[in-house]
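What follows is one structure encoded as structure tokens, with my remarks underneath.
With one protein chain withheld, the remaining protein chains of the complex are depicted in position.
Order as written gives the chain letters A, B and C; numbering starts at 1 within each chain.
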Amino acid sequence: MDSVGNVILYFVVAIAMVVSAFMAVTTTKILRAATYLLFSLICTAIFYFQMGYQFLGAVQLAVYAGGIMVLFVFAIILTHKPNDKTAPLAAHRQFVGISASVIGAVLLILALFKMPLAKGLSLSQVIEIGGPTLTMHDIGIALVGSEKFQYLLPFEAVSVLLLACIIGGVVIARKK
Amino acid sequence: MFGNILIWFVIIPILMMAGLGFCRNSSMNAIRAVMTIGSTALMVLGIWLCVDFLSLRSAGDTSEMLYLGSWMWYAPLNIHLAVGVDGISVLMLLLSCVIVFAGTFASWKINPLPKNFFLWFCLLSTGVFGFFISIDMFTMFMFYEVALIPMYLLIGVWGTGRKEYSAMKLTLMLMGGSAFLMLGLLGIFWHSAPDLANCTWNILEISHNSSIDPSWQRLLFCFTFVGFGVLGAMFPFHTWSPDGHACAPTAVSMLHAGVLMKLGGYGCFRIAIFLLPQAANELAWIFIVLTGISIVYGAFSACVQTDLKYINAYSSVSHCGMVLFAILMLNTTAMTGAILQMLSHGLMTALFFALIGMIYGRTHTRDIRQMGGLMKIMPYLGVCYMIAGFASLGLPGLSGFVAEMTIFFGSFQDADTFHRVFVIAATCSIVITAVYILRVVGKLLLGPVQDEHHLALTDATWFERLSTVTLILCIAGIGCFPNWINETIQHSFSPIIAAIQGAAL
Amino acid sequence: MDISILWYLVPSVILFICGVYGFLTRKNMIAMLISLELMLNSADLNFVIFNRYLFPGSMEGMMFTLFAIAIAAAETAIAIALIINIYRAIGNTNVTDIKEMKF
Partner (left out) sequence: MDITLPILILAIPIAMFLILGIGGVVMPRKVAGVLGILGMGTCAVLAYTVAFTYFFSGAPEFIIDGVRQQFQVFDVTWLAFTDKLVVKLGFLLDPISAMMLIVITTISFFVHLYSWGYMEHEPGFQRYYAFLSLFSFSMLGLVVATNIFQMYIFWELVGVSSYLLIGFFYKLPSAVSASKKAFIVTRFADLGFLIGILLLSYYTDTFNFQILTSNPELVMAECGGATFMGASVMTWAMVLIFMGGMGKSAMMPLHIWLPDAMEGPTPVSALIHAATMVVAGVYLVARMFPCYCQVPASMDFVGVVGAITAFYAAVVACCQVDIKRVLAFSTISQIAFMMVSLAVARDYIPVGEHWHAPGLGYMASMFHLFTHAMFKALLFLGAGCLIHAVHSNDYTAMGGLRKYMPITHWTFLIGCLAIAGIPPFSGFFSKDEMLAAMYQNSFFWGAWMSMVAGLTAFYMFRLYYLIFWWEENPHYKEHKPHDGPWQMSLPLIILALVSCVAGFIPFGEFVTYNGEPYHIHLEAAVALTSVAIALIAIALATWLYMKKNDKPAKMRAALPTLWEAAHRRFYWDEIYQFITHKIIFGIICQSIAWFDRHVIDATMDGFAKITQKGSLAIRGMQNGHIQAYVAWYFFGAVALAAVVWLCII
């Protein structure tokens, strides 16, 4: 049995997330879209916290909501004049988008309800089963260890990837 | 591995390619030096192999194949680099050496991009040599493909006329053939043993150990025979040949008609008939009909062509049809004739294409209506062309006669009406061949000079002479002293004939 | 009231569908990128949810999300660099105007 506070928090966050996601893809003003995306990302981060992944939530906030959003905003400011509106959508594209969304949504929702998932478990139960909260120590060990369920190699790969990304970004964006 | 002489047939062309890699396109002499040394080395190797092989045989070594060697290549599918030769492969290797040698000199002044041309040329010969030394079907197929691909670039880049179209057509049709072939080979592989662990690609092992289910044999025989038949220009899959040959540069035509088309015939008996003897007995008649048509049809088509290369390409359809036709007779004499015909046709058609290239290089036309009286202007080339023509129409003393006669006498061993009718139809081709050969000779070489500009043309240069003399000597050699070749081939056919007769029982 | 697995999954699905809709309908590349981020986010969320509910004792899903966020950062940076470059070249960021490389 989850606490009422948790449930209320859940509803508030879920509704905010869904609404802002919807707004992000429907608004005509691009800067607003980015802002709605930010809200949506923050809501996700709150979900992470709620599920007990504090570190992940922090990363989500720092990297996504912080770093990436700054990039977005920069890009938008560089490529758009204020009050730029996106052009109205062509009807057939609208149709394709809506039908894809509806069909996809129906299929996924149906799948969700049909799937033999552990639907009886509540959040508090799983947190209880999962034991105490993950510590930074555990995550750090997992990231740089090379045993089973440890991620040194992907970690290194990601670091190389980020390096490549830095160089690539510089090269691509450089003025000729 | 390197102790096996056969491997060197593949290594030398690769070394040549490496050597060419160090040359620049502008340093023609370096390229020529590499090619000359390499092709001479191949020639020496070929002759040495031949001598060594014959001495081993005469020393009493009667095993099916000599110089056997096998190195694992890919264990899960049991693919080996397996090599071994019998008399037929030795002769085919020798033929390839001769033609590569002659082709090198025939393209002495290739332009543009000589280095790249010879690189592809060497890759092509690697494939050809690899094919003839392999006894592992997969390796064989791989080398076959290696030989096909360079054709596309060689024709597409260095060709003349509608070269892109022809290169595409040739490559696509041959690739289509190899698709059938791959199916057939895979089928043989899967049926070579009851369980996957024992399946083998090795031709000798399959022929000794396995008996493929007859209904499968029929299917696989059709696949493999059609697959190789496309390369052997079997009717109705021959149309790549006229266009392809017409547009290809000289040396490529030589190598392609001289050796590559022989891959088809060689594969037909080495794989289709040898490994699937029962189906061969049952279904030979279908392909006898097709090849019989090829023979007469190619000859008739050649009669009305006006482009020298087209004439020759159709004549190749006719002559290569004879090869497959004889193979399908399934008796020693006819099959021996088929091999003789392969050698003979390889040499003589290479000579033809070399000469056509040389004439074209001077007159800049291949249309026989625009030429005439060239004998007066370039007597050396004219005489060589006549010799090639006589070899083609089967003049005794030249190789064509020996081959055709062996085929006719071999094919006549089957006494039923069906075979008789087709053999007699095939013999008619000797008359038609005479018609188109003499037509060309008459229009091209004899008669009054058609074009005043041709009077200023020069006769052959030393490298052209070297190229043609090599081929003519071989043609005359086979034509005058055929029996040692004949015996070598006949001996090599005994396992194949044994397989066919075993299946017929 | 139990917050079961479906409670989390349903918003995640809606997030994803919104991303799809946005990606298919927006012309502006930055807007498309935003939609992309939504979809990615939804996927990340799913990893975490399944990790939490189905395998509460382990942390593979979380680690996966962690890496995904890192890679998303890299991807976004490159994409934005490209968009800016395209903007320099053609003066706007409409995806419909970039057709030079088709066929």
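To be clear about the criterion, a contact is a pair of C-beta atoms (placed from the backbone, for glycine too) under 8 Å apart; a residue touches a chain by one contact, two chains touch by 3 or more.
All of these numbers come straight from a predicted model, not from anything done at the bench.
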Touching the missing chain are A, B, C
Touch with the missing chain holds, among B:54, B:149, B:446 or B:466, for B:446
Touching the hidden chain, out of B:21, B:361 or B:396, is B:396
Across A:8, A:62 or A:107, the one contacting the chain not displayed is A:107
Missing-chain contact among B:41, B:186, B:219 or B:430 belongs to B:430
The one of B:39, B:134 or B:486 in touch with the missing chain is B:486
Contacts from subunit A to the absent chain lie at residues 93, 96, 100, 103-104, 107, 111, 114
Where subunit B meets the chain that is not shown, the residues are 168-169, 172-173, 235-236, 238-240, 297, 300-301, 303-305, 332-333, 373, 375-376, 379, 390, 393-397, 401-402, 405-406, 408-410, 412-413, 415, 423-424, 427-428, 430-431, 434-435, 438-439, 442, 445-448, 482-483, 486-487, 490
Residue list for subunit C contacting the dropped chain reads 20, 23-25, 32, 95-96, 98-99, 101-103
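The rule is short, and it goes like this: only the chains that are shown with their structure count from here on.
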Among line, ring, star, complete and other, the chain touch graph is other
Note: subunit C sits from subunit B at a C-alpha centroid distance in Å of 60
So, in whole Å, the Cα centroid of subunit A is separated from that of subunit C by 7
Subunit A to subunit B, mean C-alpha position gap in Å, rounds to 66
Within subunit B, the set of residues that touch 2 or more other chains is none
Residues of subunit A that touch two or more other chains sit at none
As the complex stands, subunit A meets subunit C at residues 1-2, 4, 6-7, 10, 14, 17-18, 21-22, 24-26, 30, 33-34, 37, 40-41, 44, 47-48, 51-53, 56, 59-60, 63-64, 67-68, 71-72, 74-76, 78-80, 86-87, 89, 93-94, 96-98, 100-101, 104-105, 108-109, 112-113, 117-123, 126-127, 129-131, 134, 138-139, 142-143, 149, 151, 154-155, 158, 161-162, 164-166, 168-169, 172-173, 175
Residue positions on subunit C within touch of subunit A in the complex are 1-11, 13-22, 24-28, 30-31, 33-35, 37-38, 41, 44-45, 48-49, 52-54, 56-60, 62-63, 65-67, 69-78, 80-85, 87-88, 92-94
